[in-house]
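Sharing a structure, written as structure tokens. Questions coming.
With one protein chain held back, the other chains of the complex are shown just where they sit.
After this line comes subunit A, so read on.
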Amino acid sequence: MSQLANYINAKRESKPILSMTHVVYGYPTVEESLTWMGTLLENGADFIEVQFPFSDPVADGPTIVAACHKALEQTLSVEQCLKDIGQLAKNYPESRLVLMSYLNPMYRYGLDKLVERCAEEGILGLILPDLPYEQAGGLRAACDKHGIDPVWLVTPVTPKDRMAFLASNAQGFLYCVARSGVTGNSNHEGEGAQTELQHYLASIKSDSSAPLGVGFGLRRREQIKELEGHADIAILGSALLDAYNQGGQETGIALFKELFSH
């Protein structure tokens, strides 16, 4: 079994649901983003999903897009990012860091090298939302070799047979997108199916032995509470960034505690 899945299963014995908090590397500066990750880890975040910014983040909503563009006003390097978050992973062995980005900056860095470096730095999971399973042959091979988990996404509109396929191939955890659209509050008012989340998660669970993480649109305590018993990880992205933008780390931590310290 994967290192990430083992970690999740062990931690779940004492917690009804684990937290994954999202931070954009380099926003508003590299230093500040690392301090912010440190604060979240101090406060008991089980995971940090570190987003390495890309100029054209098509799966993200306005909050994260703006943060990525702001971060890219500086020159950011993938290598430095891996070193920086690798250090955090060493400093906080009770938590895990996973790397999220879009394909192009990772492709330019070199996918094989990326996976190898992640393994060296103790970054055990990789989330690339614009890299579908079918196109990821090379990455999957490298991940197998180095014990890194590529995290696949499923959505409420994923067809049944594809869902079963992705769920049975899930490693580390399966990222269950809670609704149609992009991350956070969207400019686009989707008419997407109001899928019954618990029913959706139950159907995934029947196909997957991997833990389930749920993200997109989570911002209230009730939502997290409702996931307990149905998922293993609640992923907090845009809502945390909105809070952070509003009142800095203090407001961000207040939201994190409100959602997870129970």
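For this structure, a couple of remarks:
Following the convention adopted for this analysis, a contact is a pair of C-beta atoms (placed from the backbone, for glycine too) under 8 Å apart; a residue touches a chain by one contact, two chains touch by 3 or more; residues count from 1.
Operating definition for what follows: contacts and distances are computed from a predicted model.
Of "4Fe-4S ferredoxin", "Tryptophan synthase beta chain", "Flagellar basal body-associated protein FliL" or "Monovalent cation/H+ antiporter subunit A", only "Tryptophan synthase beta chain" is the UniProt protein name of the chain excluded from the display. The residue touching the chain not shown here, chosen from A:Val154, A:Val214 or A:Ala239, is A:Val154. Of the listed residues A:Trp36, A:Phe54 or A:Phe173, the one in contact with the hidden chain in the full complex is A:Phe54. If you put the hidden chain back, the residue from A:Lys90, A:Arg162 or A:Arg220 that touches it is A:Arg162. Residue-wise, the contact with the chain that is not shown comes from A:Val182, picked out of A:Leu97, A:Val182 or A:Ile253.
For subunit A, the residues in touch with the chain missing from this view are 54-62, 65-66, 69, 72, 75-78, 102-109, 129-132, 134-135, 152-155, 157-159, 162, 177, 180-182, 186-193.
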